[in-house]
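With one protein chain removed, the remaining protein chains of the complex are shown where they sit.
And then chain A:
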Amino acid sequence: MSVAKILIVGASVGGVRTAQALRADGFAGRIVLVDAECELPYDKPPLSKGLLLGMTDSEKIRLLTEETASELDLELRLGVEVVGLDAEAKQVTLAGGVAETYDGLVIATGVAASWGPWGGLQGQGVHVVRTLAGAAELRTELAAGGPVVVIGSGFIGAEVAASARALDLETHLIDLVSTPMSRSFDPEVGEFFARLHADRGVITHFGVGVDEVSGARGDLTLRLTDGSALKAAVVVVGIGARPATDWLDGSGLRLEDGVVCDEHLRAVGVDDVYAVGDVCRWTDAGTGELVRAEHWTNAVDQALCVARNIMRPEEPTSYRAVEYVWTDQYDWKIQIVGRHETAVVRQILGDPNSGRFVVLYGGEGGVLTGAAVANWPKALVTTRKAMAAGRLLAEVVDKLDGGAAPEAARVGVRA
């Protein structure tokens, strides 16, 4: 192993796990982990859930402490922004103009939450959920009371709405599309989750947009496209995110909705540069398509793959993983495996009204292509394994059917 210094830009889960995997793999050189935030590295999933509810705190969600970083001999550079890359010279430029060289570079800068047209109201009661500091501020404002209006019903928006209801606040959920989490669910399943939110007291406004947000913290007014108006103490914008690649403009890296990588997660056209996590748009080894995923497990799996490929560049491993994402809303655990868009057949096991079910999606030839699982651990394990092994939808049905109905009554998660 000739590589002496790995520079990792971004200390969220993808960057931290890459560093840990390199050490686990026996990498003995220097590992420098740089992040623009001053915070010790932390995990993001709790920001829209447990952290808002006070069920966890900033210290419990650390990915590294000074001690664990020191044990692994990681050089943490926090509060340091990287503003440019010269791949030819193998160095990045830090804010202030200082150059930092590398032998291998791992890009793990993630995504930046979109503010839409409402960025000017930052600090005035309008929030996005992406950083620990931002989530802590939101938590403080939620404690002061509602109403809370959430714009966007993707996972983050739906989770924030569920958290706001758990805090017993008047909560509105607005989305232009007619069902929540529509990127992840087919319309019928999405409709079911729309009812879940309504049942738990969320006032939903689906198929409606927001024309204007005005006012200030504690006294905001939203004008909706149907002509109605809403009052809000707090507004949360959850309308997606875009890859944080501004610092790579002009670097020569191919940037198209992320850092374009080959199937080994190496940036195409440059040597010794890799990307992991939300920022990585990799080439699917099976289909050749470019794919990007904003999922925790994807970042962790990619970190392992990149560490291996840094250690063994002469025999690189292709990144192959079954897409997996979860969302926890109220007392519901919802998990999505694979994808539903390409499905030609669909089968539901269990009973959505009982709160325990799985929707299986199958492609041509009956191969399982995805699943949406609610409150059914065995179905989650079975579908994830079946996807990895390329099994048929019918095989999964055989394995799970019969267990569904009798179990369903026992769970009783629907309030």
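Operating definition for what follows: a contact is a pair of C-beta atoms (placed from the backbone, for glycine too) under 8 Å apart; a residue touches a chain by one contact, two chains touch by 3 or more; residues count from 1.
One rule holds for everything that comes next: contacts and distances are computed from a predicted model.
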| item | value |
| --- | --- |
| Listed names "Spermidine/putrescine import ATP-binding protein PotA", "Ferredoxin", "Cytochrome c oxidase subunit 2" or "Peptide/nickel transport system permease protein", matching UniProt entry of the absent chain | "Ferredoxin" |
| Listed residues A:L248, A:L380 or A:V396, member touching the removed chain | A:L380 |
| Full-complex contact with the absent chain, from A:P45, A:G134 or A:G366 | A:P45 |
| Sole residue of A:W296, A:Y319 or A:Y361 that reaches the chain not shown, by the stated touch rule | A:W296 |
| Missing-chain contacts mapped onto chain A | 17, 20-21, 24, 43, 45, 296-297, 300-301, 304, 322, 324, 326, 328, 333, 335, 377-378, 380-381, 384-385, 388, 407 |
